[in-house]
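Everything on this sheet refers to the single structure shown next.
The complex is shown incomplete by one protein chain, all other protein chains being positioned as in the whole.
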Amino acid sequence: MVLSGWEAVFFWVFSITALFMALLMIMARNAVHSALFLISTLVSVAALFVLAGAEFVAGAQVLVYIGGVMVLFLFVIMLVNVGAEERGKERLFNSNVQVTATAVLGLLLAFGLVYAINQGVKGINDSRRGDDLAQQRATEQRALPTSATGDMKITADTQRIGNSLYRYASLPFEIASLLLLVAIVGSVMLARTLKQEAAADDVDPEILKEAVAASEERAELESVSR
Amino acid sequence: MLNLLFPALAFFWQTGTGGRMSDVGNSVTHPDLSKFLVIGALLFIIGVAGVLTRRNIIVIFMSIELILNAANINFIAFSRYLQDMGNVNAVAGQVFTVFIIVVAAAEAAIGLGIVIALYRNKETIWVDEIDLLKW
Partner (left out) sequence: MYKLIWLVPLLPLLGAAINGLLGRRLRFSEKLIGGIAVGSVALAFLISVLAVYSYGFGGGQQRWPKPYLTSEEGGLPYSWKWIPGGAVELTEGNAERAHIEGMRQAGENAERQAAEQHLPPGSPVLVAVPSVPERRTGALLDVEWSYQLDPLSAIFMLVVTGVGLCIFVFATGYMHGDPGFYRFFAYLGLFMFMMLVLVMGSNFLMMFVGWEGVGLCSYLLIGYYFDRKEAGDASRKAFITNRIGDFGFALAVFGIIATFGSAQYTTVFDQARAFPLEPIGVFGLMSWLALGLFIGACGKSAQIPLYVWLPDAMAGPTPVSALIHAATMVTAGLYMVTRTNVIFQHSQTMMLVVAVVGALTAIFAATIGITQNDIKKVLAYSTVSQLGFMFLACGVGAFAIGIFHVVTHAFFKALMFLGAGSVIHGMHHEQDMRRMGGLKKYMPYTYWTFLAGWLAICGIIPFSGFWSKDEILWNAASTTIIPYGWVLWLVATIAATCTAFYMTRLVAMTFWGKERFREKPAGGEADEAHAHAFAEGLKPHDAVTASAGDRPRHEPGEHVGPINEDVSGHVADHGHGAHAHGAHTPHESPPSMWVPLAVLAVLAIVGGFIGISPAFTGGSHMGGRANIVNWLQPVIWNPTTGQFGSPHEGTEGHGAEAQGAGAPLAASEASSVEHRQQSEAGGAETATPFGNTGFNLAQAAEKALGSHAAAEWLFIIISLIVAGIGIGLGLLFYVKNPRLPDVWAKRLAPVYRASYNKYWVDEFFGWAITRRVMAAARGVYAVDSEGIDGAVNGTAWLTRTASLITGGFDKYVVDGIVNGVAGFVKRLMNPILRRAQTGFTQNYALVMILGLVLAVAFFFSRDLITAVKSMLAFIPL
């Protein structure tokens, strides 16, 4: 799988962008900024998916991941918005020991993984044929049907995924849908307030009393701090 | 110093045959599987750094999503590679990626639900204040 020409250029653009945005994400002060940086990263990764020929997955990524998960993240960030970060009162990073150790380990890991990957791919390539693969790919590409507008080819990627998903991977598919159901129900249940819970379910009276007292205290504190 | 740089680069930028600079250039203009995987690895490491380093629990979650995405890149790269190697129907990687996206979404939902519950109880989003497991 060798990219060449404009594909290579876009590959390098999108990959550098992804890396850079990721770095910015973990170093951003504002959580919303972090989220936006992550969205950028995810978009770049989706582009990389397209370059790799997985158009369906790229679409799924943009729709689900960015459209759903990141929006959820943004909602939650809003919910737990703490302005202290912005004002610079709170630290961003953990203790210095932790950060140093992370940096050291990260570098080591980077070196090691990069070297390992290169070694591995070299090993794979050594045992395989050479450039006529590119020719084959080009042949295949020309064989694809043309779209209605006439300026692009319709790939068979989605068709293939569909084939696989509904035939061989149908059980995992159903399980995944069940998993989503669980996630929905779970998150609803987890995020309920005490009042909502007390209205819908049996809550131990003592816990109810404690929680009510605590929430009143919090309300007082908030009003005082304001 | 440059004496050191070249070998270092050569060490990391290893190509299929020998260690000559032309090969290095070739590998740049014609990125192949290894480049994809390296990108994936580097994103993974960045994500790990974010998980280990940040204090904000939401940011940690987002770093976890980044890690998952790095894994996705790996899968897609290999799926494409296998397709190029002859097996046109090697979409297993992509199918798996779909599942990973599903799982990531579910996990994000639940995790953020937990964060909200935790926030309601502890009034904080700084992880070093949530050390209830401390002995």
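Letters A and B name the chains as they come in the text, with residue numbers starting at 1 for each one.
FYI, a contact is a pair of C-beta atoms (placed from the backbone, for glycine too) under 8 Å apart; a residue touches a chain by one contact, two chains touch by 3 or more.
For clarity, every value in this text was computed on a predicted model and none was experimentally measured.
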{"item": "Chains shown that the absent chain touches, full complex", "value": "A, B"}
{"item": "Residue, one of A:Val64, A:Leu79, A:Leu92 or A:Leu105, that touches the chain absent here", "value": "A:Leu105"}
{"item": "Full-complex contact with the absent chain, from A:Val9, A:Met78 or A:Ala116", "value": "A:Ala116"}
{"item": "Touching residues (missing chain, whole complex) on chain A", "value": "94, 98, 101-102, 105-106, 108-109, 112-113, 115-116, 119"}
{"item": "Positions on chain B where the hidden chain makes contact", "value": "3-4, 6-8, 11, 48, 51-53, 60, 127-128, 131-135"}
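The definition used in the following text is that only the chains that are shown with their structure count from here on.
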{"item": "Approximate Å spacing (C-alpha centroids) for the pair chain A, chain B", "value": "10"}
{"item": "Chain A residues within the chain B interface of the complex", "value": "1-4, 8, 11-12, 15, 18-19, 22-23, 25-26, 28, 31, 34-35, 38, 41-42, 45, 48-49, 52-54, 56-57, 60-61, 64-65, 68-69, 72-73, 76-77, 79-80, 82, 85, 90-94, 98-99, 101-103, 106, 109-111, 113-115, 117-122, 124-126, 128, 133, 136-137, 140, 157, 160-161, 163-165, 169, 172, 176, 179-180, 182-184, 186-191, 193, 218"}
{"item": "Chain B - residues contacting chain A, complex", "value": "11-16, 28-39, 41-50, 52-56, 58-59, 61-63, 65-66, 69, 72-73, 76-77, 79-81, 83-85, 88-89, 91-95, 97-99, 101-110, 112-117, 119-120, 123, 125-126, 128"}
